[in-house]
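One protein chain is absent from this view; the other protein chains keep their places.
Labels for the chains are A, B, C, D, E, F and G, by order of writing; each one numbers its residues from 1.
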Amino acid sequence: MNSKNFTIGTRSFTSRLIVGTGKYKNFSETQSAIKNSGAEIVTVAIRRTNLGQKPSEPSLLDYIDRDLVTLLPNTAGCYSADEAVRTLQLARELLDGHDLVKLEVLGDPTTLFPNVTETLIAAERLIQDGFQVMVYTSDDPVIAKRLEELGCVAIMPLASLIGSGMGILNPWNLKIIIDNSMLPVIVDAGVGTASDATIAMEMGCDAVLMNTAIAAAKDPIGMAGAMRKAVEAGREAFLAGRMAKKAYQASPSSPKTGLLTPQG
Amino acid sequence: MNSKNFTIGTRSFTSRLIVGTGKYKNFSETQSAIKNSGAEIVTVAIRRTNLGQKPSEPSLLDYIDRDLVTLLPNTAGCYSADEAVRTLQLARELLDGHDLVKLEVLGDPTTLFPNVTETLIAAERLIQDGFQVMVYTSDDPVIAKRLEELGCVAIMPLASLIGSGMGILNPWNLKIIIDNSMLPVIVDAGVGTASDATIAMEMGCDAVLMNTAIAAAKDPIGMAGAMRKAVEAGREAFLAGRMAKKAYQASPSSPKTGLLTPQG
Amino acid sequence: MNSKNFTIGTRSFTSRLIVGTGKYKNFSETQSAIKNSGAEIVTVAIRRTNLGQKPSEPSLLDYIDRDLVTLLPNTAGCYSADEAVRTLQLARELLDGHDLVKLEVLGDPTTLFPNVTETLIAAERLIQDGFQVMVYTSDDPVIAKRLEELGCVAIMPLASLIGSGMGILNPWNLKIIIDNSMLPVIVDAGVGTASDATIAMEMGCDAVLMNTAIAAAKDPIGMAGAMRKAVEAGREAFLAGRMAKKAYQASPSSPKTGLLTPQG
Amino acid sequence: MNSKNFTIGTRSFTSRLIVGTGKYKNFSETQSAIKNSGAEIVTVAIRRTNLGQKPSEPSLLDYIDRDLVTLLPNTAGCYSADEAVRTLQLARELLDGHDLVKLEVLGDPTTLFPNVTETLIAAERLIQDGFQVMVYTSDDPVIAKRLEELGCVAIMPLASLIGSGMGILNPWNLKIIIDNSMLPVIVDAGVGTASDATIAMEMGCDAVLMNTAIAAAKDPIGMAGAMRKAVEAGREAFLAGRMAKKAYQASPSSPKTGLLTPQG
Amino acid sequence: MVEVWINGGSVTLEDNTSVDSLIDSLGLSDRKIAIEINHQIVSRSRYDSITLKHKDKIEIVTAVGGG
Amino acid sequence: MVEVWINGGSVTLEDNTSVDSLIDSLGLSDRKIAIEINHQIVSRSRYDSITLKHKDKIEIVTAVGGG
Amino acid sequence: MVEVWINGGSVTLEDNTSVDSLIDSLGLSDRKIAIEINHQIVSRSRYDSITLKHKDKIEIVTAVGGG
Partner (left out) sequence: MVEVWINGGSVTLEDNTSVDSLIDSLGLSDRKIAIEINHQIVSRSRYDSITLKHKDKIEIVTAVGGG
């Protein structure tokens, strides 16, 4: 296993941190946060253009250097397979045939929990249509396996609800998904702080995708750097192989012999 | 607050990771792990010399560059104030008057849980005798405050039992200690993997001290590097200020307007 | 809200503990455990008769007094909607037209995690065919809502994997299901000890279904009684309304005035 | 081991739930809650009499039937060994020579965390003076052992801060105390709801002491009954011996053979 | 003689064996069971009127312990 | 004159307006966009050859910040 | 007349007031109480034989609700 590179579909990446571009104060902050995060993949949403906009007004894509990062258009806000497929077909047209996409189909506007049955339908249609589908899903390991069998290129289970920052609520399900998947497993949604990302990587995730945890930090640019290190720390700890936990009996770090007052 | 430096007694440091030197395969591994961890303080134990040893046999101190790192002699294995004081007086002689020490007085050989009453006695005597005392203790906030009042230079509560790798078992007590202390608070004992260190730093600890988590990893040198990043990630996240947790209602990362199929 | 009764479909019950009949040493133990649990609903599986069996050999149904308890045939071991529907149609024939059933469709023989897409299909067909369907499912709140819309009579999310005894791994999802459902929500699978059942009921579940936690206890009959009280304790605590948690500042239980040595 | 009785000092009890008498709306509510809880020991605080009070005004002791319950005077609000000893000597006089007492010496008015060094001093003096001392302490296992050696009759570690309702924050320390103590171990402080009490008893505690969890519930009398069952459920589950946890592979509750569609 | 499958195993029966007599010969008369022939459930009232044919696939099920 | 729907709002255009000139008039020429007419994606190469018809439903989308 | 402290407050009493009559005058005769004078506990049997002196510090305590 190489700690440096990982592959999604036909593309290879070094950074294991994928970041979103929503909720920033302005595009300049977005740009700095991306840069500080070291991310090589950044997600974007697809929305109707604002018709009243002046031609001179800046747009997000002006702030992203596509030579350095890969765009990952998503289907945020879609509640049906139809909408999601349509949105990504538009995204492909918009991005000159770009085929790597993030599929998410939501099931409920209050929780933003995914609708896994619609997600399965959309995934199948998108794969048929030539897309490389990174798929946002719940932590249901049976659904995750089915998405893999359909031909997705990355499985992206939630840690907790989108925008909640609650961290990994059910590490057991996540572990089953990781153990059973041949694909990259990327925690998407729910990371709230650096240690959440470290934990995900220590469990054996291949990468972490986040947006709010950076954009809604008090200092987003500082948090972007923290997340970069957090993901690297988690990955390196996973590769280094942690010590075993011992509930107790405790084991001293210093030698038990040679003491001035030897223990009975 | 400056993220870069922190002060213990009369000394100032950049790295917030303090490492032990026990349990390594050999001194060369110890040396590489220290280097990779970036630690500026390393702990050593004081023990009777092995009389049978050949003059040419290497000793630990040959492998530590005292221009780069500060030695921190400890009292590991001491079960009374008397032994602990005597051990550190010997350490001071051994290290040419060095006064920065780690006091730990154990209360039970099975759990290695600290004996806080003996620790209080030893701390008082050592401070009287001119030492700068970094003190290992339980997560009892009243004892921590008392140790601060006695004049210790750093409070070092356990995360969990020495050598257990169980992580921070009671973050609530640790939080009370951090909130009430004017001194550096350093988690000492119980860290098992990178995310444990990140969590400690995110809570507002000033540094983390560990030994087994690195030395007993499958790849200690790799883990040393992971820990370095983990501590930095946690510190930077603490300074950046994490997003608020929202149990739910979830809040979308992508705009809710401009959808192809607007939500009712 | 009446703490005493709850209704599933067209039937009303007093006990909120539903027990399985698998994994006991013998039928006599099964019988005693059911009695001690106070359960009014007990699950049974449907299997091929053992053809070599002697007519005089006892059978499970001889040990269950159907005047006192309602049988709940399940589809344990079914991996498709077809099998599950067929199994419950046989069960209905076997039990003289009995229509209250537990649907479970598994997705993976290693984890026994449910297959929610097949579960949806089977639920729809069974409801069409006149069954009252209590449905075992994951803790996916979108799927739970869909099962409710199809016309199931009880939603039975897992606490953790069948037979694992790990307790409620994701209370957050369970809470969303409870908050959004008009149906009885019954935790099914994963309870390992009494407190797991108490926690489920305190969260607002209407009942708890368990098998292994009782049958695989060292003393199953004793555990059956413990579970009865645990479910009642949880229900009563839910109705009584717990105190608010206070991280700290702590609030004394005894008066702060009238002390011999008044606090400054 | 007999599940029915347990012994504290020279007295024997059936109920394993000890309740406080603070924070109730009125004495009548106190009385009903005690009755519904089934408690045989109730704590009282010692305070200066209110000199303005009319002779006809009721007093707490009028509402407690000392034939049914044992009073347990406490030292709530004492911050030194001196005060605590003096308070319990007055209590003994007040209660006609009653010698069973609850010692607590606090270390901080904000957290109400115990001062374990003052507690040790007070315990020693009270035992010398003929008291049977049930001692409130932190979850420090070395202190707990020392209190046992001094001759206390019950060790009462906190679950979490007094009045916090946070439950058992560090089950690991509590487990060490239980494993190492020959005395009754009684969780005192921090229980917030029924399941907290069940968990404490399942871990092997001999009893649970609570006040706020009942008195500050929305319906204190209902919660008293819930707690009674919760403690009994936990005790019975402890005696029955819970099933082993299995992270996964899951193990089915229904037979794997005899299926209509046998699994490959 | 006809050959039928019962619960996955092959069994040879007399011609014109009714479901009723099969159950009887298997010692299942007093048991709570349900029967499927060729994936069709056979209601109890028809046990005496149905005779088993060559290659029939018969499933006889009962309730057992399960969770 | 034709009336069309653009991003959900009604707009009146000259007869025979091409997609190209629509984009131009909206000031979107230099923007990265994609266009759908009546649920069919229109590729960029065809912007000058397609004219908009009465009641056409036009969606013009772009990439925005999202997670 | 003597001045004493009772539960932290100053009170003026007749000379030679016994503990018993103090308790009586405070309406505490039927209450469960314990008394300390100048940090010494006074047992009930001595309430009638002890008279209060100038500057005595008297604590009268009872049991109240507590956890």
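In this section, contacts are C-beta pairs under 8 Å (C-beta built on N, C-alpha and C of every residue); 3 or more make two chains touch, one makes a residue touch a chain.
Just so it is clear, the model here is predicted, and its values are computed rather than measured.
Asker: Looking at A:Asn36, A:Thr49 or A:Ser254, which makes contact with the chain not pictured?
Answerer: Selected residue, touching the omitted chain: A:Ser254.
Asker: Touching the hidden chain in the complete assembly: which of B:Ala76, B:Val105, B:Leu161 or B:Ala230 does that?
Answerer: Residue touching the chain left out of view: B:Ala76.
Asker: What residue numbers in chain B mark contact with the hidden partner chain?
Answerer: 20-24, 30, 43-49, 51, 53-55, 59-61, 71, 73-74, 76, 86, 89-91, 93-95, 162-163, 209-212, 215
Asker: Tell me, which residues in chain A touch the chain that this view leaves out?
Answerer: Touch with the absent chain occurs at residues 252-255, 258, 260, 262.
Just so we're on the same page, only the chains that are shown with their structure count from here on.
Asker: Within the chain touch network, how many edges lie on the shortest path between chain B and chain G?
Answerer: 2
Asker: Taking each chain's centre as the mean of its C-alpha atoms, give the chain farthest from chain A.
Answerer: Checked the centroid distances; the maximum from chain A is G.
Asker: Write down the chain pair with more C-beta contact pairs when D-E is set against C-E.
Answerer: More C-beta contacts join the chains of C-E.
Asker: Nearest whole angstrom, what separates the Cα centre of chain C from the Cα centre of chain F?
Answerer: 56
Asker: For chain B and chain D, what's the span in angstrom between their mean Cα positions?
Answerer: 35
Asker: Between chain A and chain D, what is the gap in Å from one C-alpha centre to the other?
Answerer: 46
Asker: Could you pull out the residues of chain B that touch at least 2 other chains?
Answerer: 111, 113, 161, 166, 172, 176, 247-248, 252-255, 258, 260
Asker: Residues of chain E that contact two or more other chains, please.
Answerer: 7-8, 59, 61, 64-67
Asker: Touching pairs of chains, which are they?
Answerer: Listed in label order, the chain pairs in contact are A-B, A-C, A-D, A-F, B-C, B-D, B-F, C-D, C-E, C-G, D-E, D-G.
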